[in-house]
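In this view, the complex is presented without one of its protein chains, the others remaining in place.
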Amino acid sequence: MAKLGLDIHWRGVLLVSQFLKDAGMEVIYIGNKFPEQIVEAAIEEDADVVGVSTLSGNHLTLGPKVVELLKAQGMETVKVFMGGVIPPNHIPILKGKGIHEVFGPDTPMQTIIDGIKTAILGTDPPTG
Amino acid sequence: MKKTDRLIEAALAGDKLSIARMISLVERGDDQAGRILEKIYPQSGGAYYIGITGPPGAGKSTIVDRLIHLFCVNGYSVGVIAIDPSSPFTGGSLLGDRIRINRDAFKEDVFFRSMSAGRVMGGLSRTAKDASRILDACGKEIVIMETVGVGQSELDIAQATDTIMVVVVPESGDNIQTLKAGLMEIGDIFAVNKSDRAGAEDMASSIKAMLDLAPLKMDWHPSVFLTAATLNQGVDELYEGLWNHYRHLRKEDRLKLRRKNQLRSELVRKVDEIVFESLRDRMNRDENLDLLLEDIWSKKTDIYTAARNIADQWKAGASGKHGHTDEMS
Partner (left out) sequence: MPGKTDKEACLFSEANVRKIETDYEDWHKNRLREEDRQLDGKYFTPSGIPVKLIYSPADIKDIRYSEDVGFSGQPPFVRGVYPNMYRGRLFTVRQLAGLGAPEDCNQRVKYLLKHGATGINILFDLPTIRGYDSDDPEAEGNVGYCGAAVDSIDDMDTFFADIDLGSISTSIVTHLPSTSLVIPGMYFGVAEKRGTPLQKLAGTCQNDFIMETCVGSAPEILPPPVSFKMQCDVIEWIVKHAPRWNPVSYNGYNLREAGTDAVTEVGVAIANAIATAEELINRGLKIDDFAPRMSFFWDLHNDFFEEIAKCRASRKVWYKLMTERFGARNENSMRMRFHVQTAGVTLTATEPLNNIVRSGIQGLAAVLGGCQSLHIDSYDEAYSAPTEEAALVSIRTQQIIQQETGVVNTVDPLAGSYYVESLTEEMTHRIFQFIQKIEDMGGLVTAVENGWLHREISKYNHTHQKQIETGERKVVGVNYMKAESEAACPIEVFEYPETYSRQKARLEKLRKTRNKEKVKSCLEELRAKCHSGDNLFPYCLEAVKNHATLGEIEEAFREEFGLWSFPLMG
């Protein structure tokens, strides 16, 4: 889970992280990071899912970059979720660029948990 | 089988994704895990293992970040396992060791991996050791294991390394006494971090005084450093201090002796675990266990005798039934 770029609001991302932890997931919160750093962390931690939080408007520029970089590194099975303040008319654009799901403000925690669980269980297990 | 081999090959060649996936398989206790560990073992041993521990809030993560940077600048490739022993119960965990890491991505030869009790099938110490071996085998010349020094398993992890660094911070009051006794005994190097704060010099002196009284391990007199990692102060000296210890270990086969001792403990533990798992597995599958428990409850037999009987049976290689009432009457 990361805060995208310079975005300062940590209330939401920490809350979601805590609820995901309570639901049994291993959540690695990496703080304020840019797309390259987020992807490098996803590789090293062998993440199943990447969650990116932003409320400051940088989602269209930086969000899709995360998806592109994951693909370039051979991690296209990793699903990227975005949360925060994202105008509804941007959601189709983001999804078109590969963001798996966008959770706007007011999304119930259970919806987020279920969404991520489905995404993980739906993918093929990694090689090995 | 083939997939695994390819994975191992790629990892040994240094592919990050493969290394990461291998560690995950070992964490999960996948059936390929054993094969993986067997195959990589011969390639391991070349790295310098450093354990970094200390109470929470000491600024270990920042120190690790600075040391990583120094190692990289000097041309070493670095692997880090950051271990969080908390939350073994719900299975979920929230790890934050990466927050402090603020490097340019994909530029430095560093592999940083977080590890928590929840994701790991077996013991955390064991898995951490396995993961560090993987990093070693896959080309990392320096392997750092960072833990929070609050429990026994953390001390275990720290003792699976060549050098143990204990990071502390000056606080108000009588602080040496509040440090876990274990930490004081195992440290090869001590870093008093946040040394820009009051009390740092005093703390360093107290630690030195205590160390003066302690017996030497392998002729090494532990060194004490003052650091202020966020200000980049004292870290160069600390870095040098690490190499000092390493050089000390390289002389007179000390490193070999130390590692052999560790291997011995590890071997005993591993055998212990295998036996324990097998025995426990068998006991849990035994349908007559409930009947035996009823006997123990109603005092037809006592728990000590019952346990000994089970163990004897197992030793004798008996399968299936354990000692039941006919044994007790």
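In this document, chain identifiers A and B correspond to the written order of the chains, with residue numbering beginning at 1 in each.
The working rule: contacts are C-beta pairs under 8 Å (C-beta built on N, C-alpha and C of every residue); 3 or more make two chains touch, one makes a residue touch a chain.
Nothing here was measured: the structure is a model prediction, and the numbers come from that model.
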Kindly name the visible chains that come into contact with the excluded chain.
A, B
For a quick check of understanding: of B:Thr4, B:Thr62 or B:Thr301, which residue touches the chain that isn't displayed?
B:Thr62
In the whole complex, not just what's shown, which of B:Leu67, B:Met115, B:Ala228 or B:Ile310 touches the removed chain?
B:Ala228
Using the document's definition of touch, tell me which of A:Thr61, A:Thr77 or A:Thr118 contacts the absent chain.
A:Thr61
When the complex is taken as a whole, what residues of chain A touch the one chain not shown?
3-11, 14-15, 18-19, 29, 31-34, 55-59, 61-62, 85, 87-90, 104-106, 108-110
Contact with the hidden chain only, please: which chain B residues?
56-57, 59, 61-62, 94-96, 99-100, 102, 228, 230-232
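The definition used in the following text is that only the chains that are shown with their structure count from here on.
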Between chain A and chain B, what's the gap in Å when you average each chain's C-alpha atoms?
30
In the complex formed with chain A, which residues of chain B make contact?
3-4, 6-7, 16-17, 20-25, 30, 32, 87, 90-96, 98-106, 111-114, 116, 118-119
Quick check: in the complex, which residue numbers of chain A touch chain B?
17-18, 20-31, 34, 36-37, 39-41, 43-46, 73-75, 126-128
